[in-house]
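Omission of a single protein chain aside, the complex is shown with its protein chains in their original locations.
Per-chain residue numbering starts at 1, and chain names A and B are given in the order in which the chains are listed.
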Amino acid sequence: MLKSFLLRRLQHTLLLLTLVSMGSFLLLELAPGDFLTETTLNPRISPQTLASLRDRFGLTKSLPERYFYWVRSAAQGEFGISFAYDMPVRALIWPRMLSTLLLTATSLGLAWMIALPLGVWAAARQGSWPDRLLVLSTSGFLSIPELVFACGILIIAAKTQWLRMGGLPLAVCVLTPVSLPLLLRHIRAGVLTASGATYVRAARAHGVSEMRLWFRHVLPAASHPLISLFGLSVAGLLSSSLLVEVVVGWPGLGPLFLEAVGARDFYVVTGVVSLSAIFLAAGTLLADMLLYFCDPRIRMN
Amino acid sequence: MLCVQKLRISYSDGKGNRTAVVRGIDLHIAAGEIVGILGESGSGKSTLALSILRLLPVSAAVEGSIRFQDENLMTLPAEALRRLRGDQIAFIFQDAGAALNPVIPVGRQVEEVIRAHRSWSHDRVREQAKKSLEQVGVDFSIGEAYPHQLSGGQLQRVQIAQALSCEPALIIADEPASGLDAPAQAGILEMIVRRTKAALLVITHQPSSLRVLSIGAAMLRGLPTRVLVMYAGQVVETGALDQLETSALHPYTQALLSCSKPCGRPGQRQKLPAIEGQPASFSRLSRGCAFEPRCSRRLPVCAEREPQSSHHAGEEIRCFLV
Partner (left out) sequence: MMTDRSTLVEVRSVTKSFTRGRWYSAQRVLALDSVTLSIHCGSTVALVGASGSGKSTLARCIAQMEKPDGGEIWFDGRNLTALAPSACRRFRTRIQLVPQNVAASLNPRWTAAQIVSEPLCVQRWGRANDRLRRSLELIESVGLDSSTLQQNSSHLSGGQRTRLALARALALEPRLLILDESLASLDLLLQAQIINLLIDLQARHSLAYLVIAHDMTLVAAMTDKVVELQQGKIVRQDVYTC
């Protein structure tokens, strides 16, 4: 039962990866120019050198050929080579990915740790002034664009010298408040819906204590949408911070990706995109697995 | 045992407007008695039932007094109220499927009720849960199942097992088993009467379910079933069910009761004794009798002021006709 489910998910993931990598190849092919276009403008580089470079990078080959080269290389764990850095993509991406993960996992964990108790607390006091204040401030935060917020924090950090530029605390300070309001809203709404269920009222009518009511009935019921949300945030671990990294100068995948897209560094772009797709698949799989263990209705059907 | 006096419940819509949905109700239930509240949806009968255990949302304002065995339920501290709920007064909800938690095995949910009121050992709680489930004709092995694996009738039985598990003195049932078909519904109601000696307050819109209860009550308890007929948040007539069936005085009661009896032979196309018009809406009540717009026997006075309740041959009635 679980095995066939996992097997099916693995097939889906492979299909997704194939489609994403193909799409990424195709889109880059459609964009004008290639990695060496700018070099062509340099009069000091002879056409012979250019041709030999083209040949070395495999740019003279057809698109399907290049794609199959990439697939073979990916199967060996190299994911092609970077033209700009002249090294295997994996070796280039790996440390960058770790540093992105350090940033996103820290801020995500922090956001959940703040949002969960605060959201539940607000829902339990629905309509009171702290609750209203919270709802109001989350809408305020949601309406500020991510970049504007990041710049604001940067300015404050630069003026007060509290946080070092390019350091982890600064980046976390930007990224956590960006994801916090949405989480908070979802958690509050989820708990509110759950606490309005008939079986919660029934448990109350049976004389079940408030403590038990919350921990046995309301919170497990509220966890349902929150697990899906958690899966989505895991899926976004690589991609959610790209812009913020560029702004605050965090040496993660963001700056590398931006640079690679600008320079048409083919395999690097495809590598990063495929990696995000893997995270997406892993995040949804994680959510499904958690739901599977939490909800007997899914487990038995 | 239960004594509700001058109960008024109103909801606020958040803009300062208040709509009264229960407008001055007196209700007395003696130990072991069966009382039915009969009315259409929107007559305020469910609100009344929920208010007894203070289960209404905070937007509802309750005035009047609700006393249960010398305790004022309106001012009872939260912990004392919790200990009373489920132990002294049990509640049976309309939709058993919604009233049971979908992610907890049903047996565990019966145990939970017992554990909330008795500090017994694990084994003893299980023993009691088993007893209450078997009492309602559910095998204990079904206790391992989750609600979605059971049929509507089984779910309803589990809910009743929950209500009976602490041997309450009063059971309030809001449209019990109304989602089931007629024979299954009758079976469930009969079982409730048979399995407990507790007083019953049954809220329903179907006179037929009261009839089932009344037969059981007469047989097992030797007591007549009393009925309160509600319309637009007021009790328009009270009396024993048998008496109302033969000689109801209020036009609304008459129509309601005659509708539920099989009338006319098949193929005859005989019209039913229906009342025309829409049920009263709480936001548009006139100063007269709430039933006046639909009443076929209205008098000029009916539109002018509200009738007060009067006693008439053992019945209490709120109508100018008597």
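Remarks
Here, a contact is a pair of C-beta atoms (placed from the backbone, for glycine too) under 8 Å apart; a residue touches a chain by one contact, two chains touch by 3 or more.
Being a predicted model, the structure only gives us computed values, none of them experimental.
Judged over the whole assembly, touch between the missing chain and the shown ones holds for B. The hidden chain makes contact, of the residues B:Leu241, B:Ala255 or B:Ile317, with B:Ala255. Checked against the full complex, the candidates B:Ser59, B:Asn72 or B:Ser281 give a single residue touching the omitted chain, namely B:Ser281.
From the options B:Lys15, B:His122 or B:Lys271, the residue with contact to the unseen chain in the full assembly is B:Lys271. Annotation: of B:Arg83, B:His205, B:Arg221 or B:Arg298, B:His205 touches the absent chain (contact as defined above). Remark: the residues of chain B touching the chain excluded from display are 40-41, 181-182, 205-208, 255-256, 259-276, 278-279, 281.
As a convention for this text, only the chains that are shown with their structure count from here on.
For this pair, chain A with chain B, the centres built from the Cα atoms lie 53 Å apart. Contact residues of chain A toward chain B in the complex are 127, 197-199, 201-210, 212, 216-217, 220-221, 294-297, 300.
Residues 53, 55, 58, 78, 82-87, 90-91, 93, 95, 98-104, 112-113, 116-117, 146, 148-149, 159, 162 of chain B are the ones touching chain A in the complex.
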